[in-house]
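Missing here: one protein chain of the complex. Every other protein chain is in place.
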Amino acid sequence: MTALLPRRGLAQILALIVILAVDRVVSPQFFDLRLQDGRLFGSLIDVLNRGTPVALLSLGMVLVIATRGIDLSVGAVMAICGAIAASLADSHGLPVVLAAALGAGLLCGLWNGFLVAVLGMQPIVATLILMVAGRGIAQLITEGRIVTFSSPDLVWLGNGSVLGLPVPVVIALGMLILTGAVVRGSALGLLIEATGGNARASELAGVGTRAMILSVYVWCGVCAALAGVIAAADIMGADANNAGLWLELDAILAVVIGGTSLFGGRFSLVLAVLGALIIQTMNTGILLSGYPPEFNLLVKAVVVLAVLLLQSPKFSGLAGIAARLRRTKA
Amino acid sequence: MENSLDPALPLLEVRGISKSFGAVRALQEVDFTLRAGEIHALLGENGAGKSTLIKVVTGVFPRDAGIVRLGGEEVAPRSAKATLQAGIATVYQEVNLLPNLSVAQNLFLDRQPMRFGIVREGEMRRRAKALLADFGLDIDVAAPLGNYSVAIQHVTAIARAVDLSARVLILDEPTASLDRHEVEILFRIMRQLAKRGIGIVFVSHFLDQVYEISDRITVLRNGRLVGERETASLPRLELIRMMLGRELAETTSARAATREHQAREVCASFENYGKAGYVAPFHLELRHGEVVGLAGLLGSGRTETARLVFGAERADRGQAKVEGAPVRLHSPRDGVRHGFGYCPEERKTDGIVAELSVRENIVLALQAKRGLHRPLSRREQDEIARRYVKMLDIRPPDPERPVGLLSGGNQQKVLLARWLATSPRLLVLDEPTRGIDVGAHAEIIRLIRDLCDDGLSLLVISSELDEIVTYSDRVVVLRDRAHIEELAGEAIDVGNILAAIAADGAAVALEAHT
Amino acid sequence: MKGLPPVLITAIVLVAGFVLCALQFPNIASTRVVGNLLTDNAFLGIVATGMTFVIISGGIDLSVGSVIGFTTVFVALAIERWGVPPLVAFVAILALSAAFGAAMGAVIHVLDLPPFIVTLAGMFLARGASFLLSTESVPITAPVYSTVSDFALRMPGGGRLTAIAIIMLVIVIGGALLLHLTRFGANVYALGGSRATASLMGVAVGKMTIKIYMLSSLLAGIAGIVFSFYTSAGYSLSAVGVELDSIAAVVIGGTLLTGGQGSVIGTFLGVLIQGMIQTYINFDGTLSSWWTKIATGVLLFAFIALQQGLVALARRPVAKSAGAAS
Partner (left out) sequence: GQLTIGFSQIGSESGWRAAETSVSKQEAAKRQVNLKIADAQQKQENQIKAIRSFIAQNVDAIFLAPVVSTGWDSVLKEAKEAKIPVVLLDRDIDPSGKELYLTAVTSDSVHEGAVAGDWLAKTVGEKACNIVELQGTVGASVAANRKKGFDTAVAKHPNLKVVRSQTGDFTRAKGKEVMESFIKAEGGGKNICAVYAHNDDMMVGAIQAMKEAGLKPGKEILTVSIDAVPDIFKAMAAGEANATVELTPNMAGPALDAIAAFKDKGTVPPKWIQTESKLYTAADDPQKIYDSKKGLGY
């Protein structure tokens, strides 16, 4: 565990604890948990469950960002893959549905990766193309409707539970472990960090930087596809218009809160997922607080700034100086 | 002003400066005195704290303790701008100019000639041209600086600092990427400035240059002051002892005993190899256990040759062969696959991955060569890193330190380690000893010889002709992006190389190709 | 193609696109459509000009769309509810938005936080603040508004060069002059090249950062005022997503997102290219919502790919044999 969770995770854990405490204040029953129909039930579970899509997105996004890229299309990819899954769900078995949806995500990632790694487009515009067109494709699949389904297998993916935990949470956990195993178990992690840290130097050291870049976008696409399937399964329908809308910003935010620099290089999967949880803890807190919705964005802005402040090297520097001053005075 | 012309009065006085980076104590109570009108060499091993001292003086790093006086008044500049305004101009060790701006903008950034709030572009270019002309440079100053070679960039940085220096000029290894011709120009200008009463701090690992130009020497070791001497009264061996804290094992300036030129096997060969607009087609044969030097003026096409040989650039004609078999060299990956290695000359942009640790930087090429699926275990990585940190005496000897925090010379050693770790058959080194101290220099040359004895083939670029002469078995001389002559055996000496370069009176190769 | 600057290539792409569209829909080739293109994209042109400075300096500003939204609401309320004279309201909101930008710049510099996130928080903040002011759209009936929105220079062929189009053109030209001819502009490029180096070379990096974000927010404020002229109303949800449109315009215009390179004129062309894509789709009029999106994406791709291809062609080294080989 210590290998997965470096020392620098302290600020994030602290932030999470503070926000949890605030949530407890605005909603006294926040930590209540009970077992119902064989699954855990309570706000904490909601945080995990609702945080799953962004957590999955951030797993892919963190790798993309580590290579100095960015993927704005993940929300649209979610919509596409959710739409595909929903339209196939009632006529095909789960394996086919999953294969089709994840395959589509993979293709989307391949396309982004192709634009960035092969054509050399700037990631933000390259993925902007799919962000715009992708939602169109998703709507094309559903023809703008909400395509509902009742296939119990797929519904289970969204609403079932394993050992009391919602299935999406288990999937996200599995993906975290899988991604961690692939990235840190092979040399991929090192090579991605090198590519993001200095692509020219890595290329000269014999690293296949193009392949690295291509593969992270592909993985990002697959993660987004999974998130899309789960989001569709959750509401038993594919809402191409709204699925994943603006989630790319949340995913990027999660990655940055997780301490990965937007200029590439070092990354941490666990902290990115923690970032997603921090965001969701805040969101759930807002919903529980009972404040009028006009305040939502303001609260979000303030919390984001506060969390970043906590992490800012300058801030900890200031805090350190303050501490030293206090000590010398004492 | 009269004071500062009096050579006895200190112009810049540094007292009791200390600076730590976390656990690393880079400077401990260092004193340093610069008088007006003197050229003062600041010397020490890699990582001794020279660059740190300079950055503390100019306010780039906040200092932990100590005072700095300029012309008798205490100064505590908190930004580079304030330092400049106080009359201290600096060329930092890593070229600190902006490749995306034009040469002229770089020279006059933040002090452009203005009229009605508008930059007088024409006037600025005129002045830039005039300024560079003093350094024998005649280039298009409107073109982005990044279009030019490192050497030209370095000269531009120096020109800017010279133009800015009202009272003090600090040069941190300015000559590392210059060749003799430019060094002479630089020295002439430094002497002129000194005559005008400007104090100059000069950092270099080339002791010949130090003896040629400096009036006094201050030596640092492990972040502490070792002593300050008059250059004229300090014997070279004594200086080396001050720097290293021990005797240098062997002297390196003599030409190595000619190695027996028995017919060794060809390691790699390049026939009619070249690329249009890059380097003219050349023939090159590299044998096992042999060192081939590439000599030439700046811009003569040495780096280009190196990149073609390694595969960093794709040739558009000719055939490359490794151990007699034709191969395709289309990318660095191809080069690495065939057992080549390449230490580029631009260490910051092409070499290190600053954020990653020394360990990760060292294993990078080896890991890339092995491929994704055969990751080096952490234990293997530690093992490799430890071995090379020890072998090359990388300081501080902490493999987990981000390489960007190492001193320049130590970064260079990390790069060398990166390629040695891949056990290459051919190593291409572009300015491998740039910025490396005398002790390490000797080590690296010894290492080069040892490697060759083990059958490694080396292609080395160096602007130090003495150095090339010292270890090369053959020397290829380049001019105007073409190979013009090959010297071997007894024919290798500095005079012959210079003669080859200067043939047809083509001495001024620095003139722009643009 | 050789030696053509990227801006010229973007212009060629724009003209070529225009000709192609006009071949299919002859109505497009009228001064009316050209006038509309300028009017309809006036606010985008203005924010994108500010965004160009930010991006060249190596940053990004996601808050501009929200600042526009906030500005429209503020102006509308000030004029209609609080009885403030329009000019005073304009001065107040411009001061406010400039201060907002300066604050973001200061946070970015002092706390050393990534601009992407700081301005994302700024985006939430400005949008949230406009919700607090009013969630309803507030019509503006002040006479200035009808005067300004009715003002237009007639172009031959029935086209109208409206006041807001003129404001935009003035700002684009002013921005181009500021970027290319002044010390401030040179420093913007310097920051984009490398903040650390620029600082070592004596550029006051902190002040510059603050000024750049201030400029961006100020221009967003102006764009907001222009938007309020455009719609004669203030609405908290106006200009959602404009930050992405303007980033796209800047990048299509040849500015590198990594900073250090680019031009305001290129951005202006980028805005026109985007506007033209939309005009084309509107003229076609057969596209469903989804095909609109897909077509936008495809055309975006086509333009960028074409432009990049041409730039790459122009950059290709001259294939002359080297040096002594002859």
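Read from first to last, the chains carry the letters A, B and C; within each, the first residue is number 1.
Criterion: contacts are C-beta pairs under 8 Å (C-beta built on N, C-alpha and C of every residue); 3 or more make two chains touch, one makes a residue touch a chain.
What you are looking at is a predicted structure, and each value in this text was computed from that prediction instead of being measured.
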| item | value |
| --- | --- |
| Partner chains on view for the chain not depicted | A, C |
| Selected from A:243, A:256 or A:277 as touching the chain missing from the view | A:243 |
| Interface residues of subunit A (partner: the chain not displayed) | 27, 29-30, 32, 36-37, 41-43, 46, 50, 139, 143-146, 148, 159, 231, 234-237, 239, 241-243, 284, 287-288, 290, 292-294, 296 |
| Interface residues of subunit C (partner: the chain not displayed) | 25, 27, 30, 32-33, 36, 39-40, 43, 131, 135-141, 146, 149-150, 227, 230-241, 275, 278-279, 281-283, 285-290, 292-293 |
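Criterion: only the chains that are shown with their structure count from here on.
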| item | value |
| --- | --- |
| Winner on C-beta contact pairs when B-C is weighed against A-B | B-C |
| Computed distance of Cα centres, subunit C from subunit A, in Å | 30 |
| Touching two or more other chains - residues of subunit C | none |
| Residue numbers of subunit A (touch at least two other chains) | none |
| Subunit C residues within the subunit B interface of the complex | 177, 181-183, 186-187, 189-190, 192-194, 196-204, 260-261, 317-325 |
| Residue ranges of subunit B in contact with subunit A within the complex | 312, 331-333, 335-337, 342, 344, 349-356, 360, 363-365, 367-376, 418 |
| Residue numbers on subunit A that touch subunit B, as the complex places them | 185-188, 190-191, 193-194, 197-198, 200-208, 265-266 |
